[in-house]
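A quick write-up on the structure given underneath.
Some chains omitted; the rest stay in position.
Chain lettering (A and B) follows the sequence in which the chains are written, and residue indices restart at 1 in each chain.
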């Protein structure tokens, strides 16, 4: 890739890679949302509001999930590609 | 995953930027539709458990309403916290 405009093949790969990264982030966000719902939200749904306990549980859950993501990333040599 | 794979797209011609924007639009549409399916599955599973009739009773219906509202609030809160962490905003314990 040193100097010159990228070839068509390189461009396709770049677009493909960008797409995969976005899919990865969406997937991460969806799993995070699902997992923290499972861990924090009372399932009988007696109220339409999140109560204080649920709100602080969500904040901590997201924070810990983030740390696990980073920790696992380190273990894999900071390469998302396992 | 600290550094984005997308770093060097800024220098690209206008045509490629438009293509990238279109791709992002498409992924967001797909994501919204999946979220919608997710919400329905989740609230159905939590709120509907008897199958003696084929219409929702009042209790099930209001459970679904509350569940949907909570799900959306939950998603928004997760989204905010997630964005903060992505931008490296540190907050005390």
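A few notes on this one:
Throughout what follows, contacts are C-beta pairs under 8 Å (C-beta built on N, C-alpha and C of every residue); 3 or more make two chains touch, one makes a residue touch a chain.
Quick caveat, the model's predicted, so the values are computed rather than measured.
What you see is one copy per chain type; the file as a whole holds them as A x3, B x3.
Rule of thumb we're sticking to: only the chains that are shown with their structure count from here on.
Per-chain Cα centroids separate chain A from chain B by 11 Å. Per the touch definition, chain A reaches chain B in the complex via residues 11, 14-15, 17-19, 21-24, 26, 29-30, 32-34, 36-37, 40-41, 43-50, 54-55, 58-59, 62-63, 66, 69, 73, 78, 80. Across the interface of their complex, chain A is touched by residues 1-2, 4-6, 9, 16, 19-20, 23-24, 27, 31, 34-35, 38, 42-43, 46-47, 63, 65-67, 69-71, 73-75, 77-79, 81-82, 85 of chain B.
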